[in-house]
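With one protein chain held back, the other chains of the complex are shown just where they sit.
Let's look at chain A:
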Amino acid sequence: MRVQFKTSYDTDIRLFKDRYQLAWYAVLGATLIALPWLIDVFMLGEITNVLIFAIAGMGLMILVGQTGQASLGHAAFLAVGCYANVILQQRAGLPFVVAFPLAGLISGVLGALIALPMVRLHGIYLAIATLAMSVITEDIIIIAEPLTGGVGGLFAPDISLFGYVINRYGDPAAFYWFTLAVTLFCVWIYRNLLRSPLGRAFAAVRDSEVSAQAMGVNVPKTKAIAFGVSTFITGLSGAILGHYIGVFTPEAFNVLVSIQLLLMIVVGGLGTIHGAFFGALVIALLPTGIGMARDWLAANVGLTTTAIPGLETATFGVILIAFMLFEPMGLYGIWAKMRTYFELFPFYRQGMFVRQKSYLKTERMR
């Protein structure tokens, strides 16, 4: 087990705990950058998809995991980011480098504005309100046909970065690197939030609104900012998603996608950046994994499973129930336990991660 001696307050502030941790992340980073040379084009596309989901997951994680506000409407902000990005490029003639961040900002500002009346709702009521918002957004996109192409959808142009044109199929490696860069940016601002007063205010609102208020945290305003930051990141993810899928219709952002996003971060592990990535891996690779398992079954056991509709959804449902029952901390929980097991070997104990039940709560001001 490594024991860290802290000699300055900066130790608790900087991004990496120590050189050891920095080294591991450097290895991970190098592997990710070198990935186009290591795997084939199909898998690279899948990994790009994982990263896009991970960005959306981080966006939702800030809201659900960090601030404790449920949202069943985040697909709406994927849609806002996606449509805004393409419309700004095609209609307003803006270059991608301007349209892309602007799409994120539009999504973020819209999220914060929509949140203002909704932050007074709690738990299930907030979830329902965001769900309704998601449905309405889908309808608005269909109604605003002159701008959005209605049910026919829109074509996303190639990404043009300072004259360098990136096509998702023509140049998958460049598309992957671009997505990776945005992912790293989002991780960075997420980490920055966590180590600054606003991130702590988010946690305060999540754990006890009444005491957050007594500490001088303006609860409705903080929630609205959380919505804004969350939908900004989700909007960025949506903008990349548009370029990734090439052609998109309102169908691509229906309520099921919202639910999928929420399930994703729950399976990954609420309240951690790792969780967004683990969840994205599961969500994005599950269809591929099931397809592979299907082929294997057909070839080796002679079992044809193509006739079973909804197998994917059912598998995901089973995974989710299993996590709720056995590992509420999600994949991150499993990861943390494994890591602790090896770090403390052979002194790991069964009950190390069992949390003490909390005591009575003061009457909540709801």
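By our rule, contacts are C-beta pairs under 8 Å (C-beta built on N, C-alpha and C of every residue); 3 or more make two chains touch, one makes a residue touch a chain; residues count from 1.
The working rule: contacts and distances are computed from a predicted model.
J.: Under which of the names "Glutamate synthase alpha subunit C-terminal domain-containing protein", "YeeE/YedE family protein", "ABC transporter ATP-binding protein" or "Glutamine amidotransferase family protein" is the non-displayed chain listed in UniProt?
T.: "ABC transporter ATP-binding protein"
J.: Can you say which of A:Leu32, A:Ile142 or A:Leu198 touches the chain missing from this structure?
T.: That would be A:Leu198, which touches the missing chain.
J.: Among A:Val97, A:Leu113, A:Leu184 or A:Ala214, single out the residue that touches the unshown chain.
T.: Reading the full complex, the residue touching the unseen chain is A:Ala214.
J.: Based on the whole complex, identify which of A:Arg206, A:Lys223 or A:His243 touches the chain you can't see.
T.: Reading the full complex, the residue touching the unseen chain is A:Arg206.
J.: Name, in rising order, the residues on chain A that touch the hidden chain in the full complex.
T.: Touch with the absent chain occurs at residues 9-10, 12-13, 189, 192-193, 195-201, 203-204, 206-208, 210-219, 225, 229, 271, 355-356, 358-362, 365.
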